[in-house]
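Note that one protein chain is taken out, while the other chains of the complex remain in position.
Here is chain A:
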């Protein structure tokens, strides 16, 4: 019987093999699922249902687009917090060789990785037989220009007044608190990094990036921001925050400003450019006309097509009516 009781049958859902067996009813269950009669919601895309959708999409998208566009364009007046960015172009932070040239466990404070960085960091792994901390091409090429902003308040007082630039609060929270950690151990930060050397291009070792303890070493926010590789060859990165002091005065009042750049970072060799951007931010992020324009465009097209379809539909109905009669 085994051969006849072909297992495939059972697997295929055939009724259990019971030749000449008891007259167990084999009537299939009359359930909605088995009879393929599940209640179904079927959005049928006919002119009748889609035309209103098009109009509604148009009517919703256009205001949203206008809203976004206006918000985006309003990001001009220097009120509220001001964000200072530096921008680089033609800099391939997203090159594969570059992206992978880091050791995340070293940056997370792993002692063994600190002294024996990952091979991915080559050729920025060791220098003169000492492990580099932080290793890799990304860290080695960290942006090291210094930007300072001064306000020339008025004609009466020609001495430029420096604007306070905040170095902290520019990195992702998760990066600062989870991904990046200084190596454990007793003593000063310098002692923790003992046995390592600075990246070749850096003037100072990693424990001298900042004077403040909670912004030094691997958890230095400038380093963290830099280590988050940009998606495109032209990019900007957050450099400093200019916090609003009080509600009465604008953060950056109108006037003449000086930008003092300590130029360290070479970009000419790869035909690159540097930029400095000051921007305020709205609820939807930085200035970006794209989203607003796109919404307006799509909304308009949708609306327009709604009209066109309405006309087509109307015409078809007329022509078919005349054909029938």
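Here is the rule we use: a contact is a pair of C-beta atoms (placed from the backbone, for glycine too) under 8 Å apart; a residue touches a chain by one contact, two chains touch by 3 or more; residues count from 1.
Heads up, the rule we're going with is that contacts and distances are computed from a predicted model.
Enquirer: Could you check which of "Translation initiation factor eIF2B subunit delta", "Fermitin family member 3", "AP complex subunit sigma" or "Phospholipid-transporting ATPase" matches the UniProt name for the chain that's left out?
Expert: Checked against "Translation initiation factor eIF2B subunit delta", "Fermitin family member 3", "AP complex subunit sigma" or "Phospholipid-transporting ATPase": the hidden chain maps to "Phospholipid-transporting ATPase".
Enquirer: For the full complex, which residue in A:70, A:178 or A:281 touches the chain that was left out?
Expert: In the full complex, the listed residue that touches the missing chain is A:281.
Enquirer: Spell out the interface residues on chain A facing the chain that's missing from view.
Expert: Against the missing chain, chain A presents residues 1-15, 19-20, 23, 25-30, 34-38, 40-47, 50, 57, 61, 64, 68, 81, 83, 85, 91-99, 101, 122-124, 137, 140-141, 169-172, 225, 228-233, 235-238, 241, 266, 269-271, 277, 279, 281-288, 290-291, 294-295, 298, 301-302, 305, 309, 312-313, 316-317, 319-320, 323-324.
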